[in-house]
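A single protein chain has been omitted from the complex, and every remaining protein chain is retained in its original position.
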Amino acid sequence: MDFELTDAQRMFQETARQFADKEIVPIAEKVDQLGQFPRETIQKLGELGFMGVAVPEAYGGAGADTVSYVVALEEISRACASHGVIMSVNNSLYCGPLVKFGTEEQKRRFLTPVAGGKSAGCFCLSEPGAGSDAANQQTTARREGDSYVLNGTKNFITNGAEADCAIVFATVNRALKHKGICALVVERGTPGFAVARVEKKLGIRGSSCAQIAMDNCRVPAANLLGQEGEGWKIALATLDGGRIGIAAQAVGIARAALEASLSYSKQRVQFGRPVVANQAIQFMLADMAMEIDAARLLTFNAALLKDQGLRHTKESCMAKLYASEVAMRAGIKGVQVFGGYGYMMDYPAQRFMRDAKVTEIYEGTSEVQRLVIAHDLLS
Amino acid sequence: MVDVLVLVNGQADVPSQNTLELLGAARRLADATRGKVKAVVLEGSQSGLGAALCAYGADQVLRAEHPFLKEYQSDAYVATLDQVASQAGAQVILLADDARGKEVAPRLAHRLNGGVVTEVMGIAGDGSAVLFQRQMYGGRTIATFAARRFPIVATLKPRAVEPAIEQAGRSGEEAPVAVVLDAPLLRTRVVEKVTEEVRGVKLENAKVVVSGGRGLKGPEPFKQLEELAQLLKGAVGASRAATDAGWIPASRQVGQTGKSVSPDLYIAVGISGATQHLAGMTGSKTIVAINTDPDAPIFKVAHLGVVGDFKAVLPKFIEKCRELTQD
Partner (left out) sequence: MNIIVCIKQIIDPEIPTEQFKLDPTTQRQIRGGLSLVISVYDQNALEVALQLREKQGGKITALCLGDSGATGAVKSALGMGVDNGVLVSDPALLALDSFGVAHVLAMAIRKIGVPDLILTGCVSGDTGNKVVGPLIAEELSLPCVTFVTRVEVKDGKAVMRRIVEDGYELVEGPLPAVVSILSDDSNVPRYSKLKDIMVAAKKQVPIWKAADLDLDGAKVGAGAARLELRDVSIPRRESRCEMLDGDTPEGRAEKLALRLRELKLI
């Protein structure tokens, strides 16, 4: 078992780290405090190929493996969790299903521009009434000639305000339950497709979280991904990959909390010595470091299985679940290590804690992850 | 017995500061080893210069004249010094570590089949060895090298060694040196020279230097540094990050590939302290660092430090300095 990164993976990590340190770290605080979408850096990341890491070269991507994606995403997320989620959604939730289920034509039209960083994508599954109960789709798709007409509301859509393209889930027949769900690609500017509101969030404030309203939105039937009724299968397959991305993001956030805590505790002096000299602080740092390594290994494991074409549902759930809880613990410990300054908005510890929380919720709550793991154990 | 040959820059009647430092180092080495100091002057004859060079320690002044030496041209300089050095038979050849010295020294050493050492900060000689001291690893260490063969061509870091002392009445010999240079020898030529206007104190001579780095995040804040420098009668410098970002001209760069400064007071604003920057300013007597990152390497070499954003620190600092310097 070789734990060494390959040349390509090492170079991906190096480039991501250099870019993160030079371009993202200096603006991360401002992005968070102003809640601003970091358009310039996202564009640069796109030009370098970070928005379609595992997309085949033929469709504008870097043609890399999932492990390369994971190491790069961890570096970006360490610098800024907002950049991380924007990258993750583009890669895993938008490009992912197109690579797996798109036709040649669909790939050419909808995948290549996003993978190449020219435009952004989003994934519209959640609805006000369909969070964990994602199959409970209320958005309808009515077939009319060679179009589908969409009606409904999508909720909490990451990248929703900036995306040029969306993969939208809708049902052709509610009676069929999950077997009626379809996935369609909708381009921004399609009449009847609008961003209704953008949410104000606790964390990852640089990424937009939008409510999207579809009102008799007419979409060409050629935009249907896969077959009618295949939507649920597509959603589940996509979320498997998405979880690996979120796991990597969470590892990045946890690492940011650890690095900031290490740095701060070395220079904060109380009782005549740096607080890091206290075992209480050392124990916190040791736990953070250990959990981060463990979370990373779980993430690599899921990524490797995916690259080998093997089933990875349980492993990706475990990685996402564990990494997100590690990020949350690390975020909280980070604030504690900073003491009073951890509570102050001028210091970074609070941002890591706030950013970490959402990783336990989106792309399948921790409760849902546990259900899936248990289901896998019991089957 | 170590004879030292010194390349004298400039055409003025009075030796430049660089030349005095070269002569100082040369004289001390020659005295320690009972050798001679020879100075070679290129670029035209200035009769006063020869006598001045002898007063500052040269035993012999060699004048090489040739039309191709009127302006600096590296091939001509290398070929000339090759011929002069061979005739003069010096064991050590000293040049200033300036743009010319850096280009000429290694090539000359290669022609003479000798060694080369650059940015030397100290030279010592006794019966057994000639030692050269220079920084290594970007100012983190001082390395001492011993010559294993001669000649050694060395460039001297400016303001790192004591200059020569004038001894009135000290005289020496002046002699012309014949130099053969063919036109095809000169392969490169300078087609244009762009000199930057320097207002106020020159960076390398300033007693106070206020430098800005990546932390300033743009060219605008350099105006504040300008204000502070003027107030303290100093000059503005910059780190490589700032000059590479195009925020301030390259001639303001302090560092391994920029200027080497040793002011009484060096104030580093928003400079992290990269090793190649430190290499250019650790000679400063008092170093002050202002940076938001308490872990920044600059604090390891600074004498006084303020952790904080320059946007909050500088205006107040300038105001207080103004108040204090007014009474």
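Letters A and B name the chains as they come in the text, with residue numbers starting at 1 for each one.
The criterion applied here is as follows: a contact is a pair of C-beta atoms (placed from the backbone, for glycine too) under 8 Å apart; a residue touches a chain by one contact, two chains touch by 3 or more.
Please read these numbers as outputs of a predicted model, since none were measured by experiment.
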From B:Leu81, B:Ile123 or B:Ala274, the answer for touching the chain not displayed is B:Ala274
Touch assignment to the omitted chain, from A:Thr15, A:Gln36 or A:Asn301, lands on A:Thr15
Contacting the left-out chain: of B:Gly122, B:Pro163 or B:Gly305, that is B:Gly305
Hidden partner sits against subunit A at residues 6-8, 10-12, 14-15, 18-19, 47-50, 53, 57, 61-64, 68, 72
Residue positions on subunit B contacting the omitted chain are 74-75, 98-99, 102-103, 105-107, 109-111, 114-119, 131-132, 134-138, 140-149, 152, 187-196, 198, 232, 240, 243-246, 250-251, 256-257, 259, 264-265, 274-276, 279, 286, 288-290, 295, 297, 299-309, 312-317, 320-321, 324-325
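Everything below uses one rule, namely that only the chains that are shown with their structure count from here on.
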Subunit A and subunit B have mean C-alpha positions lying a whole-number Å distance apart equal to 53
As the complex stands, subunit A meets subunit B at residues 26, 263, 266-267
Per the touch rule, the subunit B residues reaching subunit A in their complex are 217, 294-295
